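Removed from the display is one protein chain of the complex; every other protein chain stays in position.
Moving on to chain A:
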Amino acid sequence: MSVRWETEGLQTVGIVCLVIMFLKLMHLLGLIDITETDDSSDSDLELSTVRHQPEGLDQLQAQTKFTRKELQSLYRGFKNECPSGLVDEETFKSIYSQFFPQGDATTYAHFLFNAFDMDRNGSIRFEDFVIGLSVLLRGSVTEKLNWAFNLYDINKDGYITKEEMLAIMKSIYDMMGRYTYPCVRDEAPSEHVDKFFQKMDRNRDGVVTIEEFIETCQKDENIMNSMQLFENVI
């Protein structure tokens, strides 16, 4: 009896298989239209057609301290790497990581991206890029220090807390990678943060404000010297 059921069952299965194959064949030939869901592939196209044209050369010249030729040369490099005129965070991370092959530069690149992306819309336009560069390369020491403070202050509330600094420090140490001499111990970032706070936090309230920061940096010879280091980069 069970054998009979088996064979009948198999018979049914066989017939079902045949019917399905027949339907598929019809669909293939275009005689029937078995509509499927999911046309999501088209939506990807939209993002890539977003383009951005920068403001005119004159406006940028007014906003930054670069000469016309320098702006032209900067834009050429920028456009070469990002033809759409916008850098999104992923591209930014991959570009920045190429300079630090041994370590993981993505976290630091994330912080850097936020520092450059002034209007917080998730992408850096050429204007943001060039204004940021103008501050870094042609700005006064105070402006540069301001920029650095802005970088460290992750939530942009005007205070650098120990957690923020620890995150930044960890990301910097991440860029070194595994193979360093001496080996990076796990406590190294937090020790570095402690040293930093010791130096910067005058009133020992656990946060560093912009005034404390600028004041301390202006008193430190090394930091002042190193700020002038990249004057002639462009």
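Going forward, a contact is a pair of C-beta atoms (placed from the backbone, for glycine too) under 8 Å apart; a residue touches a chain by one contact, two chains touch by 3 or more; residues count from 1.
Operating definition for what follows: contacts and distances are computed from a predicted model.
Not shown: a single chain whose UniProt protein name, out of "Proteasome subunit beta", "Phosphatidylinositol-3,5-bisphosphate 3-phosphatase MTMR2", "Potassium voltage-gated channel subfamily D member 3" or "EF-hand calcium binding domain 2", is "Potassium voltage-gated channel subfamily D member 3". Taking the complete complex into account, A:136 is the one of A:86, A:118, A:136 or A:210 that touches the chain left out. Taking the complete complex into account, A:148 is the one of A:86, A:118 or A:148 that touches the chain left out.
Among A:53, A:203 or A:222, only A:222 touches the chain that is left out of the view. Counting over the whole complex, chain A has residues 3-4, 6-7, 10-11, 13-15, 17-18, 69, 73-74, 76-78, 80-81, 95-102, 112, 115, 129, 132-133, 136-137, 144-145, 147-148, 151-152, 168-169, 172-173, 175-184, 188, 192, 195-196, 213, 217, 222-223, 225-227, 229-230, 232-234 touching the chain that is not drawn.
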